[in-house]
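Quick one: the structure is below, questions incoming.
Heads up, one of the protein chains got dropped from this complex, but the rest are sitting where they should.
Labels for the chains are A and B, by order of writing; each one numbers its residues from 1.
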Amino acid sequence: MEIKKGIAVSPGIVIAKCLIIDSEDYRIPRRLIKPSQRMVEIQRLRNAFKEAIVELTELKAGQNATEQRNIKDIFAVHLRFLRDRSLRKKITDFVHGESVTAEYAVSATLREIASNFARAHDIYIKERAADIYDIERRLLRQLLGSRREDVAHLTEEVVVVARSLGPTQTATLNKNFVKGIAIDAGGRTSHTAIVARSLGIPAVMALEDFTESVSGGDTVIIDGNRGIAVVDPDSETIRQYEEYSLGFAELEHKLVAIRKKPAVTRDDVKITLLGNIEFPDEAELVLQKGGEGVGLYRTEFLYLGNPDEPTEEDHYEAYAETVSFFKHRSVVIRTMDLGADKYTQSQRFAPEPNPFLGLRSIRFCLQNLMLFKTQLRAILRASVLGEVKVMFPLITNLQELMQAKMILRDVMEDLDEESIPYNRNIEIGIMIETPSAALTAFSLTQGVDFFSIGTNDLTQYTLAVDRGNELVSTLYSSSDPAVLRLIRTVIQDAHKAQIDLSICGEMASEPEHIMLLLGMGVRTLSLAPPMIPEIKQIIRSVTIEQCNRIARKILGMNSERQISSYLRDAARKVLPEAF
Amino acid sequence: MQAEENMLEKTVCETTVEIKNADGLHMRPAMLFVDVATRFDCDITVSRDENSVDGKSIMQMSMLAATYGTRLKIKTDGSDAAQAIEALKELVEVKMFDEPPPSEKKKQ
Partner (left out) sequence: MFFQTMFTGVIALNCGEKMILGDKMKFADFVCFEATIPELQATDRDGVISELVSAIDKAGRLGKDSRQEVINSVIKREKEASTGMGKSVAVPHVKHPAVKDVVAAVGRSNVGVDFSSLDKQPVYSVILLISPPDNPDRHLEAMESIFRHLQQDKFRKFLRQSETAEKIEDLLREADENPSL
């Protein structure tokens, strides 16, 4: 049994078999076996070799034409290797001598041979290293069988383990089969974490080397509350977790009861709770959990997982579905916020050296007006179906805002020309997520109907920390006094200009931050639906007076550690079960 | 017993060969060598300097990394040791693995 500590990114407990998702090589951990299992492993080896030889023979037979002679030759070489008795003996001896699994023995032996080849001066021999890796993969495929399939084709309940998950993979996670997630990389606000929370799947990230500690099919426990992942737990540990899990389920039940109750403080101040969604089918979850509408509808999924740019109809269909579902409840649609990733980089001839600070999000849109227009048209068309608001991300100055608004206006004129109906008075808002926007928030209030503070990016840019980098993700903290001061500035500017303000970053779903946000004047929160009940519970347990006191105290503190422990203590008093 | 010992003594052969083809003992020649070697019953050991490998193992033969000009010692031990060593010598030095020697290669 091995206990690994990472970052808790999505609450819940799960005990299940794991499925390892690999992007490139197979990394096989050393899995020791009992001496009594050695014969089993050796038999597995024999079978693997036999199957691999059959597979190769068939492949070789299939290559008949003379052009494919080279391929045939390669298969011939590989077959020779697989039939080589001394190779088989070497691997078998390894299993015997070291008491390891067949996979480990195959991998270790072949990799040693491959690295010997790679060291040779002779180029022909050097190149053979690739052949050895190929043979390794072929044998491993036989040994590991179907346990290394990808996320989209699951047939049983598993915990997904990976070095990292790309947006396409997270977009195709099947909630019915994926019961838990354990990732080497990332942190609380990485995309995978956000999706896991939205779908209510327990997840732990930033485990660093978890993929090297497990083999496909191992039983693992994912503790998404405390950020722990356990490999091959012993029976006592399993028992303890099952008990703990029951207790947690009880809390969940309590929270379900809260759904119908209003989100008002003990002194009768109403707080509006909205949901952050990514896919149209999360709309139902928002209402189910007691949310009143959508404070952030992320539209990036339309661009990912698809090599072609989404058409206006693709956009419209998604928006129409969501907006119709919510009818009179407001839905804030955020324009494309992609950047620092595959989509915008693949559009470029020369990739940007620092895409995170580069042409992304609204900037990318303003430089690609066709793409921007397509999305805006769809949003405007959907605006007649319900209560739609449009929000521009990453606005850092007035010019960007003006440009975006100008294009929106141009698009409206086009629709007029085509006699296509839309809401002429659609509310326009922006995300405040950079220090520059936060510090000049007042001037930005003049051109918008509302602000939404994107605390994730605001924190990243202010603290100069990449939230996806597990090496520094612990430096990221929304309890940092610098971040809090900026948030307070924005709230004050919004109040002064009398425009609506909401928090749509992860901070809105963190129990320890709610009282502080309320105390700073926030009255609208938009968060991942599964967390809505818990946050509502906290709201119903406090008074604004209490919150104001806390906020005053915090804003006088200068240390992140002091702030976060104070907040944790305060929250624990209000909702002890959540900790 | 005596007869068997005599037989054993008779059937250990040794020779030294030199790699004559331009590309040396890469995968294809190594395979040919092993193909020939496995036709025989005797044990076949191939040595290069201090390293000795099993001449019937493609894995080990390819690890020899023998290039043009490398001298290899072949030792055969068994009933058909003599035939084995003749066949292998021919393959390496006469047929040169059916590959061109350096001078011809330059012409190409």
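Criterion: contacts are C-beta pairs under 8 Å (C-beta built on N, C-alpha and C of every residue); 3 or more make two chains touch, one makes a residue touch a chain.
Owing to the predicted nature of the structure, the values given are computational and were not obtained by experimental measurement.
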Which of these touches the unseen chain: A:Asp414, A:Asp449, A:Asp466 or A:Asp500? A:Asp414
Chain not shown: contacting residue from A:Ile238, A:Val269 or A:Leu369: A:Leu369
From the listed residues A:Ala257, A:Met402, A:Ile420 or A:Leu471, report the one that touches the chain absent from this view. A:Met402
Quick one: which of A:Ser86, A:Thr272, A:Ser443 or A:Thr489 touches the chain that's been left out? A:Ser443
Go through chain A and note every residue touching the omitted chain. 366-370, 373, 397-399, 401-403, 405-407, 409-410, 413-414, 417, 443, 446-447
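The rule is simple: only the chains that are shown with their structure count from here on.
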Once you find the CA centre of chain A and the CA centre of chain B, what distance in Å lies between them? 58
Along chain B, where are the residues that touch chain A in the complex? 23-24, 26-28, 31, 34, 54, 56-60, 62-63, 65, 67
Counting only contacts in the complex, chain A reaches chain B at residues 73, 76-77, 80-81, 84-87, 90, 113, 116-117, 120-122, 124-125, 128, 131
